[in-house]
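Structure in structure tokens, see below.
The complex is shown incomplete by one protein chain, all other protein chains being positioned as in the whole.
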Amino acid sequence: MKVFFKVVLVLAVMLSFAQVEAAQTINGAGATFPYPVYGAWAFDYEKVTGVKLNYQSIGSGGGVRQITERTVDFGASDDPSQPDQLQKEKLFQFPAVIGGVVPVANLEGIKAGQLKLDSNTICKIFLGEIKIWNDDSIKKMNPGLKFPQGEITVVYRSDGSGTTAIYTHYLSETCPAWKEKVGEGKSVKYPVGIGGKGNEGVANYVKRTKNSIGYVEFAYAQQNKLGYAQLKNKAGNFVEPSFASFEDAAETGDFDAKKDFYLWLTNAPGKNSWPIAGATFILLAKEKTDSNKNVVKFYDWAFKNGDNKAKELIYVPLPKGLKDKIRAYWKANGLQ
Amino acid sequence: MTREQLRKAEGFAALLLSTLAAFLGLFWLVFILGDVLVHGIKALNLSLFVNDPVPPGVEGGGLRNAFVGQLLITVGATLMGVPVGVLGGTFLAEYARGRKIARFISILADIMVSVPSIVIGTFIYASLVKPIGHFNGWAGAIALSIIMIPVVLRTTEDMLSLVPWTLREAAFALGAPYYQVITKVVYRGAATGILTGILLSIARVAGETAPLLFTSFNNSFFSVNMGQPIASLTVTIFQYAMGPYENWHEQAWAAAFVITIFILLLTITGRIIIKWRYK
Partner (left out) sequence: MATTSKKNPVDTIFSFVTGAASFTVIVLIIAILYELVHESAPAIARFGIWKFLSSTDWNPVKESFGALTNIYGTILTTVLSLLMAIPVAIGIAVFVTEISPNFLKGPIGVAIELLAAIPSIIYGMWGLFTLSPIMSGYVEPFLKAIFEDVPVVGILFQGTPMGIDILTASIILSIMIIPFTASISRDSFNLTPAVVKESAYALGTTRWEVVRDIVIPYSKLGVFGGVVLSLGRALGETMAVAFVLGNNHRITTSLFDAAATITVTLANEFAEADNDIYLSSLFYLALVLFVMSFITLAIAKFFLLKAERKYSR
């Protein structure tokens, strides 16, 4: 009996130490889209400042929900919120980095970058109207490629995803049938396919399911050696996803601080623009002044020091002009 | 075939099927455990326990934060759930013995044992996480303790009921008040049984993931602060297994191996104690 109580006492004392704050922690949650680059930045930031930025990639929907509930210090979402929505929930918004969403397919014998698709075929595939790879419209665009016999397995995001928002925004812009039947948003009712959780989940499913097609942020396609496709952009050219084509799309963007930087970069008009580019945004709760300063400090550091890391992971760092606009926004709102 | 031969043949076939069924059950057990063993051992190394996670794409890294977090959450849950469960079971087996309320609570506890753990997670999110304003380790520990309480309560009640009434009568005859009878005589008699119940309840919650998903959340850094989000082995396994990175998968298998071994050891220990004590 006595031993038992002693053990309990020791455990309780151990646990009481668990309340002691070791080092400063910033808690963020949201988009899986930028998770590789935020994770890399946080890792380096901790080495330099000792501050731990704990970012959980639970999807843009989660990022918006958790910052609205004020259960995290910042939320991250690729789905930009309109100023009136931000006003209602008392949030600040600014972009952090730009990336691209790419269609990825698991096709035996077809290497990354070989498959060519356009908005029309993608739309029909995801609507379930094109069911096999050996369909005429796909074969016409890819004269040299040999497709397997099987049916197409569509892989989409099962969770509330900004990547989905960017992807469906692109589909709604370019394909009237999609806009009518499915619409756009972080979570849509996909007509066919299986749902994976996070960019990670979709990449995982595409990797292990033959003849599947999904959509992921480019870093996930790179890191997992998935077979990405070329897309025909608005200017009529087939482009590969790359730093250059993302940057081309980013340059056409006119971000406005007065609109809290609300902007879509899809279907960019540039000659070599990647058609499904997008910025990813940080959301802050207006009243959390202290923690906001810490978050802004981190992103300020990242803007100054993180460009190379971002480029390594094929994200486009924000152009200098935009970074200046963001710093002005921070100053104007007392965040810096 | 004669009637008798037919009956014998039918019997043989049926008993053969039953034997096959038993072997099928054993097959699954060996297959699953073997798989966890084979995959887990491959990735099991010191760095897993000593290092913290690194961002995807960077080599190395471990799960130290998840092991520590899991330990803290489980210990926290045990410290909260076990006393409530033991005391509650004591009430049902002693002060309320035979009364309708004891019956009622006992049945309710049995039902509670099988309530989906994810529902308990949503309950704690609504009642603890949202009002406080952030995810925290304590919420996860409390969610687990809610799962533990009915398990410990029922086993305590059962074990205490096994202690013969005459033992209590002897203590009463010596003039002891009831609480002393309980603590000095009955608890001592049922100690191993109650301990087994505690061990089994720990085994039960150590492997839970769903109730931690929206309570203790997760943390990619090492932390011992239960007032903030904290990493846990089970949620990390979930995150890593769902991800596309190969070294995440390896770490998930290794973590799965460690947790499975831990839980199986607890379970087997519990069963052996019961067998040995109550032979």
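Here the chain labels run A and B in written order, and each chain numbers its own residues starting at 1.
Heads up, the rule we're going with is that a residue touches a chain if its C-beta (ideal position, glycine included) is under 8 Å from a C-beta of that chain, and two chains touch if they have at least 3 such contacts.
Here the structure is a predicted model, which is why all the values come from computation and not from measurement.
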item: Contact partner of the left-out chain, one of A:52, A:65, A:232 or A:309; value: A:65
item: Residue in contact with the excluded chain [from B:41, B:119 or B:174]; value: B:119
item: Selected residue (touches chain absent from view) among A:78, A:159, A:200 or A:217; value: A:159
item: Interface residues of chain A (partner: the chain not displayed); value: 29, 58-62, 64-66, 68, 150-151, 153, 158-160, 182-190, 193-197, 205, 208-209, 211-212
item: Positions on chain B contacted by the hidden chain, ascending; value: 7-8, 10-12, 14-15, 17-22, 24-26, 28-29, 32-33, 35-36, 39, 83-92, 94-98, 105, 107-112, 114-123, 125-127, 146, 149-150, 153, 168, 172, 177-179, 181-182, 203, 206-210, 213-214, 234, 237-238, 241-242, 249, 252-253, 256, 259-260, 263-264, 267-268, 271, 275
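The criterion applied here is as follows: only the chains that are shown with their structure count from here on.
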item: List of chain B residues in touch with chain A within their complex; value: 54-58, 72, 75-76, 78-79, 129-130, 133-135, 137, 187-188, 217-229, 239, 242-245
item: Residue numbers on chain A that touch chain B, as the complex places them; value: 1, 8, 11-12, 14-15, 17-22, 25, 27, 29, 35-36, 39-40, 42-43, 46, 52, 54-56, 69-72, 196-198, 200-201, 203-204, 207, 220, 223-224, 313
